[in-house]
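Certain chains of the assembly are absent from this excerpt, and the rest are unmoved.
Going by the order they are written in, the chains are A, B and C; count residues from 1 in each one.
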Amino acid sequence: MNTIGTIYRLTSFGESHGPAIGGIIDGCPAGIKLDINAIQAELQRRRPGQSHLTTSRNEADQVELLSGTMPVTTDSVVTTGTPIAFIVRNADHRSADYDALRDIFRPSHADFTYWTKYGLRDHRGGGRSSARETISRVVAGAIARQCLRPQGIDIRAWTQQVGDIACDADWTHLNLDNIENNAVRCPDDDVARRMEELIMSVRADGDTIGGIVSGVITGCPIGLGEPVFDKLHARLAAAMMSINAAKGFDYGMGFAGCTRRGSEMNDPLPFTTNHSGGIQGGISNGQPIYFRVAFKPVPTILRPQQTIDIEGRAVEYTPHGRHDPCVLPRAVPIVEAMAAMTILDALLLNQARPPQP
Amino acid sequence: MNTIGTIYRLTSFGESHGPAIGGIIDGCPAGIKLDINAIQAELQRRRPGQSHLTTSRNEADQVELLSGTMPVTTDSVVTTGTPIAFIVRNADHRSADYDALRDIFRPSHADFTYWTKYGLRDHRGGGRSSARETISRVVAGAIARQCLRPQGIDIRAWTQQVGDIACDADWTHLNLDNIENNAVRCPDDDVARRMEELIMSVRADGDTIGGIVSGVITGCPIGLGEPVFDKLHARLAAAMMSINAAKGFDYGMGFAGCTRRGSEMNDPLPFTTNHSGGIQGGISNGQPIYFRVAFKPVPTILRPQQTIDIEGRAVEYTPHGRHDPCVLPRAVPIVEAMAAMTILDALLLNQARPPQP
Amino acid sequence: MNTIGTIYRLTSFGESHGPAIGGIIDGCPAGIKLDINAIQAELQRRRPGQSHLTTSRNEADQVELLSGTMPVTTDSVVTTGTPIAFIVRNADHRSADYDALRDIFRPSHADFTYWTKYGLRDHRGGGRSSARETISRVVAGAIARQCLRPQGIDIRAWTQQVGDIACDADWTHLNLDNIENNAVRCPDDDVARRMEELIMSVRADGDTIGGIVSGVITGCPIGLGEPVFDKLHARLAAAMMSINAAKGFDYGMGFAGCTRRGSEMNDPLPFTTNHSGGIQGGISNGQPIYFRVAFKPVPTILRPQQTIDIEGRAVEYTPHGRHDPCVLPRAVPIVEAMAAMTILDALLLNQARPPQP
């Protein structure tokens, strides 16, 4: 469904070529002063056309708040505890670009599955399955982040890997303040440069490429996460895997830890190592929470492909339109947004029943 | 919280050394004929003491159904559409083994986080954080499986990797009927033998080892999964990551797909490849759904470790008691159970609103 | 919270004097052809300024659909199975009318409780607690009604009582086609005329008056409602009691049945009486479902009243502004909307798990 969260809950709406994308945030605490520019700044990080590495679709992606706040200054509002609705109008939708797709299923897109599930589909720009839906996540995440910051909780994500080009260093050895200094959002400038070259080369081939976004949450208090099915990392996994093109998630030592022995992996108390990745028994232990999200290459490649139409007839399909050769740079703020929402929700839920003395 | 699912919902209860483990299954369709022995057989696959590779704790793990069914034969019942409650009594709990742990936090267990979150904890055998909690999952999964089978949906999981010993072949090249033929639950007998040797060697060292369980769901109809936050793989991820000791999840080409190009990864229609792993846009596409779950080495190692007590004082701790050197063999039926519950829930949810003609 | 329903779910937003009122409908089946004019017609029935009996606030209350549909004709769209977002812009808000209320709690309004709960409040027109919030219910109800009509399910509500003036006849003896023929929405023209006189007289006194809305749902299939906590009438009760100013709910013989004996109240099978009100054991039995909702007099009376300000100081307060002397006429479409949403949700939920043969 289109709602995520238990207390801090985002319900999202919108299609790529409909009038607007937006959502309703329910459960945001009252009395939080929100910097509108900071919300807009997160949308700029997600926005198409932000660099030479992204699609040229041109959208201002200006957010409008419709409820749930009272004005404080021209740039800030205060939350009232009621639902915060917001919309971002779609502007540059060239729906005619998609006329040819009305009856064709693009390979490895959601066209075939949506059409079969619902009996019809909005074919324009992928409709609901478009990555434009993530606008609503970025807005809700930017607001969550502003709720978390006064508590000292910070969230950072970056492009860890593109194709075979990886930033091998452990996150503690990376300069996370450097993330925004290059178009690919990799904290290591040298690796970033090689990633960019790879992306440009892939694009020149009319192809696309996958990669990995890494993230770290610092300052998280002990006690977040609800056993047993809502373990903090289970919630993080669900949040991250709900992002378009996500194919995998791990945290702490993750898949790499499978080859290790308990004697190598255990974290002594007081903590001097953090192989656990900041979560034990599904509950945050006060150490940094670090995780990875794997993204597949976007399926829109500028090459002829075999597919079928809605009558089941074989057709050849060659995409046109504007697309990203690699989603990683724009996925970074989305990963951060999902992490912020997940942590805030866990924090509010944990407040519901404090331990009795 | 302790409930998973939207329509087919398991609410789980129980501590390792309390009177019983069990749960309530709400939302099971009426009129399903259940084979009681088949439920019990799944519990046997999860049971401690089942082989030389597992803990020697001796539990019969006999399930008792308390509601939601009417008897048909001595071995079978029919569901009535009302909640199915079940319990498994704990028998062989040597709580005295844990007296030394009353005030000590075992490293990389949930002791410290539970104690901080709740202000107290049941220290006996890990209490609620014990893997005995998974009994309730296995029962609910075994019932889900019996609901799915008449629809032709089958679920298989196996030990794909233990430490560095991996079963490299693609699942389509494995003989999945061989899984139960060895104690480690690996379909390749030769690899299984080497895994067993590794586990025995690790145990001899007083150590533990991690690994990967792989799974595949076949016969799944097109259309399961609910955009956007409840994508089928997001639900699977949350379900798998809620299992004790799980550290990572991926599906389809997963993390390995990050290094690939779109031209290598797209699946043409009609499907001749399945890089997507049976899900596109969060909705099943009728192809097999395959996935991996990473498990860390269990933290109970028979070696002295540094930790603290509840007063924050440094203490050295050397575990005793009965533990698994490797959770993988017993994790296999749990992974299958979580998959069965997730698929059945998605299937029932999908039935709620069929496409209008 | 601001979401209602399990499958067909409305999440509502908006304040009386904010930019807009609206909502997101999640879970609407795909392929439903919606008549836009029929939605707008329901809003007209709720609209202020529709008759001499209502507030003179002038709002066009024009609904804009933002997602979840594809155009069919100029007047109709088809649902796509994705969330249907909609907004109604607020136009005629004279916020300055409310400046005097910034620091004052109006008696028997939500001012004091919102302020205490949230630490601040939007004082303009009651903010979130304003009956303008019900716009979102009317839109979602109008869409639900269009989903239900092809199945032969019809919902009618009317003003049963205003003050002491009651329409005593059993609903089966009323001409429900006459409801919209008078401003008070009472099917008996003679009673309606007396109700109008009472309302006009009460208004002349600067006072307000309460009453009862009755409703009936016909054509409902057998089997809707989920034991035990989501009995169909428990859901209806929650839905109705969530309407502003609602103070009571009963169904079937309701409160009047308390004085009766079982021998008078039992309905024989096949049904020749319907004392049960169409629901038995929380599940619809195929007979008409009839119910009542009690509404208090609106608290805004044009007379001086004792109250306190946010510093706790006693002040005298005399309301100005535009208000209804009686909410009943405008409550009728809201009651119908809540009934439509509740029944559709129960119907979709019931489809999730059909009985096995």
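Definition applied: a residue touches a chain if its C-beta (ideal position, glycine included) is under 8 Å from a C-beta of that chain, and two chains touch if they have at least 3 such contacts.
All values reported here derive from a predicted model rather than from experimental measurement.
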item	value
Given 3 visible subunits, total identical subunits the whole complex contains	4
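We take it that only the chains that are shown with their structure count from here on.
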item	value
Rotation angle (°) superposing Cα atoms of subunit A on subunit B, nearest 5	180
Homomeric contact subunit B-subunit C: same or different residue positions, threshold half	same
Approximate Å spacing (C-alpha centroids) for the pair subunit A, subunit C	38
Rounded Å distance between subunit A and subunit B, as computed from the means of their C-alpha atoms	27
Inter-chain centre distance, subunit B versus subunit C - centres from mean C-alpha coordinates, in Å	46
Junction residues of subunit B, two or more chains touched	227, 355-357
Partner subunit B, residues of subunit C touching it in the complex	7, 27-32, 81-82, 227, 348-349, 351-357
Subunit B contact footprint on subunit A (complex, rising order)	1-4, 12, 105, 107-114, 116-120, 128-129, 133, 161, 163-164, 202, 205, 207-212, 222-223, 225-231, 233-235, 237-242, 247-255, 257-270, 275-277, 279-285, 292, 294-301, 303, 305-308, 312, 314, 350, 355-357
Residues of subunit C defined as touching subunit A within the complex	1-3, 9, 11-15, 18-24, 26-27, 30-31, 64-68, 70, 78, 80-85, 87, 114, 117-122, 127-128
